[in-house]
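Mind having a look at this structure? Questions to follow.
Entry: chain A
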Amino acid sequence: MRLSYPANVKIIQVPCTGRVDIIHLLNAIEDGADGVYVAGCLEGECHYISGNLKARRKVEYVQKTLKELGIEPERVAMYNLSSAQGARFAEIANEVVTKIKELGPTPVTNKKQNNAA
Partner candidate 1 sequence: MSELKSGSNLEKVLNAGHFAFTGECGPPKGANVEHLVEKFKFLKGNVDAVNITDNQTAVVRMSSMAASALMVQEGMEPNFQMVCRDRNRLAIMSDILGAYALGIRNMLCLSGDHQTFGNHPEAKNVHDIDSMQLIRLVKTMREGKFMNGDDIDVAPKMFIGAACNPFADPYEFRVHRLANKIEAGADFIQTQCIFNMEKFRDFMKKVVDMGLHEKCYILAGVTPMKNAGMANFMSKFVPGMDIPDDLIKRLKSVDKKDQSEEGIKFALEQVEEFKGMEGVAGVHMMAIEWEHMVPEIAKRAGVLPRPQV
Partner candidate 2 sequence: MIVADRKSLEEILEMVEDCKKILIVGCKGCVTVCNVGGVKEVEILSSSLKIARKKAGIEIEIDMHTLERQCDNEYIEQIKETVNDYDAVVSMACGVGPQFLSEMYKDQKFFPALDTTFFGGATEHGVWEERCAGCGTCIIHKYDGLCPVARCAKSLLHGPCGGSSNSACEISKDTECVWDSIVRKKMEQGRLEDLLGVTEARDWRSARDGGPRRSIREELVQGNI
């Protein structure tokens, strides 16, 4: 199965989404990512019981933080899929990229907003 997904998605592999911390997501935004999403196993099917559920809570925390800072919370998202769902993986990647493109580039640019022409 050769499925393509957008080249502007950079994958960072972790053993379990339970390893993803709030600070990782924030650092991605801080360093200029237009968006970041976590792709975990299906709920109820975590090999470590609840890693993906914990990840979802952390994603929600970061969404709340972004909202507080006046940044679209949709730039951060959580998805659940199994490792057998290759097509779904590509679909999600496309969905996220479309969504982020709609939102436009990140406002975390260190350029005076007012000066942006």
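Just so it is clear, contacts are C-beta pairs under 8 Å (C-beta built on N, C-alpha and C of every residue); 3 or more make two chains touch, one makes a residue touch a chain; residues count from 1.
The candidates came about this way: all candidates are chains of the complex that A comes from, given by their letters.
None of these values were measured; they are calculated from a predicted model.
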Options 1 or 2 - which one, within this complex, touches chain A: 2
Complex contacts: residues of chain A adjacent to candidate 2: 21-23, 26-27, 29-30, 65-66, 68-71, 107-115
